[in-house]
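Note that this complex is displayed minus one protein chain, with the remaining chains in position.
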Amino acid sequence: MDYSIFRVVKEALRNHKGWGPAWRNPQPKPSYDILIVGGGGHGLATAFYLASRYGLRNIGVLEKGWLGGGNVGRNTTIVRSNYMLPGNEPFYELSMKLWEGLEQELNYNAMVSQRGVLNLCHSDAQRDAFRRRGNAMLLQGADAELLNADGVRELYPYLNFDDARFPILGGLLQRRGGTVRHDAVAWGYARAADRLGVDLIQNCEVLDFRIENGVVSGVETSRGFIGATKVGVAVAGSSSRLMSKVGIDLPIESHVLQAFVSEGLKPLIPGVITFGAGHFYISQSDKGGLVFGGDIDGYNSYASRGNLPVVEDVCEGAMGLMPMLGRARLLRSWGGIMDMSMDGSPFIDRTAIPGLFFNGGWCYGGFKATPASGLCFAHLLATGSSHEVAAQMRLDRFVRGAMIDEKGQGAQPNLH
Amino acid sequence: MLINHPLLGLRDAQEFVYKGDASLLQRPQYDSDNALDAFTNYAYLRSNPAGLHQELWYHEQGDRSWLVVTRNTLTHEIVNVELASEVDA
Amino acid sequence: MSRRVSPGRIGKKPVNFSFDGRSFQGYAGDTLASALLANDQMLLGRSFKYHRPRGLITLGSEEPNALVTIGSGARQTPNTRATTQELYEGLSASSQNRYPSLKFDLLSVNDRLSRFLTAGFYYKTFMWPRSFWESVYEPLIRRAAGLGKLSEVEDADQYDKGFLHCDCLVIGGGIAGLEAALEAAHQGKAVILCDENPRLGGMELFDSAPIDSVEGLIKELQSLSNVRLMSRTTVQGAFDHGVYSALTQNTDHLAQPHKAAPRQTLWRIYSSEAVLASGAHERMIAFDNNDRPGVMLSSALRGYLNYFGVLAGDTCAVFGCHDDARKTVVDLHAAGAKVIWIDTRSAHEPVDGVQCFTDARVVDTRGRHRLKGIEIEQGGERFWLPCDALGVAGGWNPRVQLTCHQGGRPRWSNDVGGFISGTDLPPGMRVVGAAAGEYLRGNWSPVWDVSKRGSAFVDPQNDVTVKDIKLAHQEGFISVEHLKRYTTLGMATDQGKNANTLGIGVLSQHTGNAIESVGTTLFRPPYTPVAIGALAGRARGKAFKPTRLTPSHEFATRQGASFVTVGNWLRAAYFPQAGETHWRESVDREALAVRNAVGVCDVTTLGKIDVQGRDAAQFLNLVYANGFLKLPVGKTRYGLMLREDGIVFDDGTAARLSENHFVVTTTTANAVPVYRHMEFVHQCLAPNLDVHLISTTESWAQFAVAGPRSRELLQRIVDLEISNEAFGFMACAETRLLDGTPARLFRISFSGELAYELAVPARFGNSLMQTLLEVGADLGATPYGTEALGVLRIEKGHAAGNELDGRTTAVNLGLGQMVAQTKDSIGRVLANRDLLANSTLRLVGFRSDQQILTGSWLIPPGRSSEQDNTLGWVSSACYSPNLGCYIAIGFISDADQYLGAQLRAVSLLDKVDVGVSVVSPHFIDPEGERLRV
Partner (left out) sequence: MFKLTESPALYNGDFHSPLCRLTLLPNLARLSLAPMNGELGRTREFFQKVGIELPGPTDAVLSPCLILPLGRGQWLLQGEWPDLEPINELICTTDQSDAWCGFQLAGSGGPAVLERLVAAAPQSYSCGRAVRTQIEHLGCWVVGLDNNEWQILGPRSSAESLFVALKHAALAVDALLQN
């Protein structure tokens, strides 16, 4: 059943009796051609593109809890493609293009809002780095503008220009960047995949992989064994836990990232702002809440909660940049578990075990990557070879020295 | 969080800088045959357990001790703290 | 109408205030809510989505409806709960989310359209045409949404922070909390008791019974030295290892607070033990139009009467499924109101003179801006009765929020009729009193949804109705998390205090599943919303981060220098002279002075680390990629430091002052990380080496004295023979100045000229700067800043921060041969990885007669501007006054093959495309003769 304004009106007039479930609730089949482990954004997107772009049908998605319950349901909803390195930028730009057509492709309004993402700079060195990055974005087909202080002032007159500890020199603006209603992304992909016959199986936890003669033959789950020719793992946050079942150590640490939302306020911040001299970024949801965050807590954690110092650090950034926020109230905080990789960049790759494929290491950038991650993982699963824009996102890149290190911090996950 | 510093007692974790997995204490031999693989694993691969984790914290805003903290990554409970320089690597 | 019938427990001191421009009078001790109620002002706000008229429904911080804006301009505070805002003389409040007025709100049309605006409707539409989302739909939705307004003016108030330590933290000052505090105090523990209200006593204060026992407890606690009572203080979060956050309201209740008084104080409380005595709050029942102004919780109706002396209506109905309803009925009756009692239960103790309907329920209400009547259903019959206030006793929700902050899951208790804390409490926490379900185990019959049409509000602020919950379920959003996200149930500013349990109850009633199987309700910090300013504390404006001043800062300020922020340092960028109108003039002059005469620059910000001990040399030999064992005493060596992953970490110098004593310098940016890294290598990798590290960055003021006449100048300053023979290139010495001041002299050069770095104790730095310039006046001694420093090092082709970007290797920098292959050193092995060792990317120089922009990319002539055609990038650029052209350094691959070639430096951002010739990065004195003269 298609969604549309007409349909909404029609249903309203008959008391919404006609709305069916957004997706089926099927029993798992004994086996599938391809099993996706993880019913989060990336897993659902992978299933959708396998079905829609690669014409595959016999696909199952296994989710230990409820669809979209992972980081896709717990993030600050920002989408952008303002990366520099060739290993990253084409990938994130593909993602941006997919966002731009997402709602029509899914027939689901995910509120893709290209309201602009602005990164502020506060020193010459920072501006130099932004020019290098901004040019790289343009050279790789994305959009970027370098603003001076006046340009920033025009967009956001209420930033702290007068009394700032770190004066605002300008900023790197990507107008096509913005925000997307995060839950709707998961639900949209789920509904669209389901309509193409993908089995979405909730409350089905994968406990182990079954390997026969060194080849994957399926997974042991809380609902019994399910066979599969290929298994794709997309469980960011739990990657190490799951892959350790087959003895694979990953170049990943799990860290907690907190985010915050304020009480509802009348429109105040049209776009997304990132404060380059403090750990702080902010946008405002359509509902009116200020959505903001900062650094990860910085220690390994599988507990979906953070601690007080980071909350204070983020709010110090808020007041350093926007002293007019003082009387706005922080309403709710939450913590998500991030796959922090050793160079800050993700992995979409085969593993040493034939038939077992891995997608993870998204750090705190997984949400914006959802469409491209799904498409590239689908490409890898369907064709057996890497999608060209994800060709460098390999697990073996460290032994070769092919790191994709946007921040230049080296093998120190909590600094990426 | 609070870290029970073996010399100074309970101190707010905010005074410390986190480095990560204490396996960094076991630095491979630079001249061994498989040095490249050994160092790649040493620098990049992590067991990243969901449970007890031995990890390095540096008391930067204190006495500059490097500590090996044994902490449960599921509950954040700290069960042991030692001076890194006194742990047998 | 609602009116004041007695002084209640607050007395009769009159206080004037205004609401939406109208003046009112209340009593000291009133909340804004009670004062408005006393003035028959029942309509207080509009709901979020349908803009329905709303009044208050609670007594306290869980209020979802009565949100108002207090004050204006720099002190305008939106979304303030009228039920917690204490009244003060001159308080000015206004209603929110309505246009043009509270009584007449245009957007209340949404209410008429509500059948179209059900849960999730926007996911299903607004998709066509695509471009309309940002341009049309979203702006409309955003304007309609949101609650109060920020003034967009900087907050005029200061905020405050602090740290408290105790043995036992008691959360909540009701009878249970007071008793727990006293017990702990008697055991000799240091006790802190926090309560969010202005007055201790908890729910007792709102009942009609005398409160002598409570007041007795408070008096005794006040008399104890090991007890700290903190009212107006809300414990907001329970964090790891017994760390709690608490917020104290200092001034929001005062007409004229002290100017310097911080508005709020955020406390970080350390306590191994915590007693949660936060009590409970009452719950609504879902009947149609259960949100009309005048419908409130039974406990609120009772509390406003007993504590504030305000009777909310002439005819008050009480609808209950719980014993608690009776207490309200009794008090209202005693206060002389006409009371109607509707109870879902069949049997309960009657109250003389009160009309009572048993086995009955309220199913609907009427009255637009004020409750006019209720529809009652009894024995299959429905009938309307007039009334202007309705109290609902739907059961109690223990305040278990803090028990969830470390992942604890509350569990359903049938005899309590609410969720109580689970077994997985934060370590050290126990729950007592109503928060644990005590006093609540009354006779309760489960009643959730009794509505006819489902237009009963479960989350009043977010306008989530029973209908929405049913629809979400019908569409497959079955898990409570899905329900919450799809309908926004429990996402309002009360953080689900009113909605969560009722929502779960409604879901369980309609699915027929037991509550425990439907799900539980979780809470995250903070307990109530916290001002962002309070969480930031004193970190405001210039105090956002500490500022570090160089020893010669005072001198530079007097010279009118322009300053630049480098990390936390403030450094002189250049020293403009009279007549110079553009910064370039100053910088060119300073740079030329160094090449032709002598310049002086404060380089104190470079990190300095003392490395001492019998194994100091061996230690540095491990830390640096190049060798240090053979460095003779009295000599300095350039040192290249790698990260373990083989990437360049930092560069600097190490001077050997004596056999066991080195002084290491680092870049300004890496002073702290390098110190940390060295301690790591020492304590974690080589604990047996006899090495002792201490930072001396702050102790020594260090100045670069550079230029052909630097020796001449220094010879007039230092008490040391510094001829080229006596003190050659890279020499170092501990010495004294001619006036006896202790000093260190290093013959090192960043500019490529004959140069020295002279260090004296920081206290003499300012004076030394002036002295050097005075004594060297005839030699043309000139102060220079970071800009000229940058020009000089680019002319010399020295890598700095822009080049050491955490991705470049020694090979890239042309320093590959410095990485000794004959010894162990940090990073040595991984630096040899294929793609790093065989990278053809090299640091080169560029020349042009046009300006070259840093951050440009290099593309061969005739090639289109896309990534695949780029050879590399420009990392640092400047105008070279010495060469009279623009120069730059940067990285290109296959550098050797392009040396001498013409390339384009392209910045698409600036639409700049300049031709450059690729040259050696050493523009000046490539053989380094000037250094050695």
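Which chain is which? They are A, B and C, in the order written, and residues in each are numbered from 1.
Going forward, contacts are C-beta pairs under 8 Å (C-beta built on N, C-alpha and C of every residue); 3 or more make two chains touch, one makes a residue touch a chain.
Given the structure is predicted, the values throughout are model-derived calculations rather than measurements.
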Neighbouring shown chains of the undisplayed chain, as defined at the top: B, C
Touch criterion as defined above, residue of C:S151, C:S455, C:N766 or C:S825 at the omitted chain: C:N766
Residue touching the undisplayed chain, where the options are C:R9, C:R115, C:K161 or C:H348: C:K161
Contact with the hidden chain (one of C:G279, C:G417 or C:P551): C:P551
Chain C, residues in touch with the chain not shown (by the definition above): 158, 160-165, 250-251, 254, 257-262, 265, 268, 270, 538-539, 543, 545-551, 554, 568-569, 604, 610, 612-614, 660-661, 690, 692, 694-696, 698-701, 717, 737-739, 741-742, 760-768, 771, 774-775
Sites on chain B contacted by the missing partner chain, in the whole complex: 7-9, 11-12, 14-15, 60-65, 83, 85
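We adopt the following convention: only the chains that are shown with their structure count from here on.
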Chain centre separation in whole Å, for chain C relative to chain A (CA means): 22
For chain C, residues contacting two or more additional chains: 239-240, 243, 406, 644-645, 830, 833
Multi-partner residues of chain B (each touching 2 or more other chains): 1, 12, 19, 36, 40, 43-44, 75-76
Contacting residues of chain B [partner chain A, same complex]: 1, 12-14, 18-21, 36-37, 40-41, 43-50, 53, 55, 71, 73-76
Residues of chain C that touch chain B when the two form their complex: 239-243, 270, 406, 427, 644-645, 672, 676, 679-680, 683-685, 687, 824-825, 828-830, 832-833
Touch list for chain A against partner chain C, complex: 3-5, 7-9, 12-13, 15-16, 19-23, 25, 65-67, 69, 73, 86, 89, 103-104, 107-115, 122-125, 127-136, 138-141, 144-146, 158, 160, 163-167, 181, 183-184, 187-188, 202, 262-268, 278, 284, 286-288, 303-305, 307-308, 311-312, 314-316, 318-320, 323-334, 399-403, 405, 407-411
